[in-house]
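The other protein chains are all here in position, but one chain of the complex has been omitted.
Right after this comes subunit A.
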Amino acid sequence: MRKSSLLVVTIAVTAALTLSACGSRGGKSDSGADNAGANNGNGGSTKVVIGIDAPISGSLSALGLGIRNSVELATKQANAKNYVPGVTFSIEAKDDQANPTTGKQNATALVDSKGVVGVVGPLNSSVSLTMQKVFDDAKLAQVSPANTSPDLSLGPDWGSGKFTRQYQSYFRTATTDVVQGKFAAQYLYNDAKKTKVYVIDDKKTYGAGLAAIFADEFKRLGGTVVGTDHINPGDKDFSAIATKVAGAGADSVYYGGEYPDAGPLSDQLKKGGAKVPLFGGDGIYDPEFVKLANGNGEGDLATSVGVPVEELDSAKEFVANYAAAGYKDPYAAYGGYSYDAAWSIIEAVKAAVEHNGGKVPSDLRTKVLTELGKVKFTGVTGPVAFDEYGDTTNKQLTVYSVQSGAWKKVKSGTYSG
């Protein structure tokens, strides 16, 4: 009896540990190829791997899967066109579950993976913060399709106008929150004619940063911030905050954070008597937001970087190819930016090979890093190029609003200051 019960307990504990291991680590790394060295170009074509780090599982997986699939699509297109003669591209995707610690482990794994010449990702600014140094030490190029925190490229003192590039290996195809937050404030004050805003954030690198930039610009324009509050990511009950917002007489709410909390927050605000639109950044611009708001998201607003991928002529091919590839999950908010990020690495590989007399150089990683800064091409999201800080030179933004249960474009514009 004693033995058999011990057995049952052992099995239960083992099962628990195994399952939790699957869930919390990047155990589901789906490597697109064996990690063949980049420089063993003896016969046939050289395998070059583009690493991916994104939240492929967990609450942000809708965005993460879009990133993963779009990068894979880019490598498939490059291979089909034989874009870089003598080079076959493949991917190695890591799951960070939006967790900075897991992100750092993934960064180390990608650095150790010999064939990886560049990494697309991650989604979250807070995750990028832990990964940047690992990549920089290894001289491995990183292009984020979604990070918007200004600190990542401009340094912590950007607020006072002192820009210092943090890491030479860091690039991004997404615009920063400086641009996004100010654009949002200008839209809310000038176009939507709102003057009393309640500002809430989730205390994360992205959310708190965006909310602060928004609030400063809104006040500068002449609006009033009638109150501020913070939530913990993962909280379920926002009824007390809803009561505060309703009592403060706000005509709008700005939320710095992401859709898993923003959806329920919007729902509970309206139920709690604060029937004013919730405005957020690209972190809430996702169909999941509308679902989580339980029909109370109507009229809510969001800014997102770039113009809608569907509207760009340059993106038609991408949209068609993505559909043809038969991916189960949509390319989501960052698909186009991920596709362009992957292509910027492919272009850099091409340039590195061309400058080496058509052969794959032995130090491909370092060469890709030098070439990446000079890359210039027309991508699916518009012109792709990086400035001296590694930020994109494309500063287009769009305001979306929830109408009849889906995000609809309200206004696109180019931020000019």
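The criterion applied here is as follows: a contact is a pair of C-beta atoms (placed from the backbone, for glycine too) under 8 Å apart; a residue touches a chain by one contact, two chains touch by 3 or more; residues count from 1.
One rule holds for everything that comes next: contacts and distances are computed from a predicted model.
A.B. asks: Which name from "Succinate dehydrogenase", "Branched-chain amino acid ABC transporter permease", "Sulfatase-modifying factor enzyme-like domain-containing protein" or "Methionine biosynthesis protein MetW" does UniProt give the chain that's left off?
C.D. replies: Listed in its UniProt record, the absent chain's protein name reads "Branched-chain amino acid ABC transporter permease".
A.B. asks: For the full complex, which residue in A:Asn82, A:Asn190 or A:Ser239 touches the chain that was left out?
C.D. replies: Selected residue, touching the omitted chain: A:Ser239.
A.B. asks: For a quick check of understanding: of A:Thr46, A:Ser61 or A:Thr205, which residue touches the chain that isn't displayed?
C.D. replies: From the options A:Thr46, A:Ser61 or A:Thr205, the contact with the absent chain belongs to A:Ser61.
A.B. asks: Among A:Gly66, A:Pro264 or A:Gly379, which residue is in touch with the absent chain?
C.D. replies: A:Pro264
A.B. asks: Which subunit A residues would touch the chain omitted from the figure, given the whole complex?
C.D. replies: 5-6, 8-9, 12-13, 15-17, 19-20, 22-23, 57-59, 61-62, 200, 203, 228-232, 234-241, 243-244, 246-247, 260, 263-264, 267-268, 271-273, 288, 291-292, 294
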